[in-house]
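Since the structure comes first, as structure tokens, the remarks are kept for the end.
Each chain you see keeps its place in the complex, though not every chain is here.
Read from first to last, the chains carry the letters A and B; within each, the first residue is number 1.
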């Protein structure tokens, strides 16, 4: 069993935005089976008042990790039309999977000459069915390539951090890829109950002209949103003293669960920290293993020091 | 007196987003005069802490109906310029009505060759005056055509459902056509007081290549926002067992009060359910009477079963 078996399992779960119940069930079962081996056993908070989200509370928390559990995908419209969930970037021929009233589906994506997005399948698929990429998990010495590293890798990293976490909160959130909707009540809960004022966004970012695979986890100084400078400076200072490899990001665009924390009615500081990937939102998202290692390390370090 | 007298009266009320006081007064008076004939007499909640909104509480509520009471229109800018309220789609020659310091106004819309929107009237109109379509209510055996079926029909349907409602909340909200602003405090109130976790959006949708007039009320599986799949599945299951005619919708765009429920800090599930119309946001919005009947029926059924 390789170190990445858990990640591989996570990447294969069908859970596009709005339909996160399957990954919630997987996570609840995983946590139940593993938490007794963790350094501190967390309180597991879930249920109808949290829709398909899960909160893990360890010790006396000061900082919360947010890892979204939904993915991009497609919704079947009428006839053979598809409507995007989030911002998928796939080519004609991509394999899509799902299930409707007639049973399991494995079909093919078709982008027409006039840029319409359709499916090819032997029968009509029920209107409203959601489809996700068929997972083809590939591992080399240096890289992992698969669909849905965004954000199953953020979830994986949080679960690895959980193993040794003493004080903190881990939040598994929904709908991040499609406009959000769960962070507002999650942040309300953790602020009102535990006055947690620091949030780290465990998510995946982009390889760019300034961010390179293998150079370490990315600490994002800003994207479309601008976190508070005092908090970013503190994180960067800690990262520097940790000696863990990391790189800085500055972007004008892109967004995360941090956006909804920023606009929430709670004075919570946030910072996006995550591995960079190539082939964003495609079936071939690729991340360097070194960046995964430094992501887990930096999170573990920051959860102690913040 | 036809069955649609109330609807006709509603469509004639001048109440664009931000200026909902006239329809609030009409509704308060209508509710006062009729509630003693309803199966259950609701608590009527309104006043300065609710701006121009009204909440009706029946029995022990589990589900809330949201019907927005504002409409699209225009604001007079400087000289003869008009600025849209929401997204009106009207042609040159459309009759607009309103009132300013000099008295009542009935003027004509003019769209210039360079797509500027202006009014034609015998005198200058005060800056800031809001104008709405002049109502021309037309009824045939099968159809109703008028301005403002969106959303006076959603209000009408909610008032019809009120007649037999035993447990539930009906919310009359403001500003829906122009970015929202009342749903955040309304959902806060109904969740914090009664723990209501189901919301149905009583509003009007579009006739499209997959949604046809006369085929029944529309249950929307998604628009720009994606409600939680578990809730949609429950609604669709109930609708199927009800034998009431209905049709499914899947869209990439469009939005409603559901958007603000989705992004609120309360774990409330929502689903848009409403009759489809042709000639959206024009003075000639058209709805099939069968779809109005099935809208009222399905709401009555769901408010019992959810």
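The definition used in the following text is that a contact is a pair of C-beta atoms (placed from the backbone, for glycine too) under 8 Å apart; a residue touches a chain by one contact, two chains touch by 3 or more.
Note that the structure is predicted; figures quoted are calculated from it, not measured.
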Where 2 copies are displayed, count of copies in the complete assembly: 3
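One rule holds in what follows: only the chains that are shown with their structure count from here on.
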Rotation, 0 to 180 degrees and nearest 5, that superposes subunit A on copy subunit B via CA atoms: 120
Touch list for subunit B against partner subunit A, complex: 197, 208-210, 221-222, 224-230, 232, 236, 248, 250-252, 262-267, 269
Subunit B partner contacts - residues on subunit A that touch it in the complex: 17-19, 21, 48-52, 75-79, 83-85, 127-128, 130, 175, 178-182, 184-185, 187-188, 260, 264-265
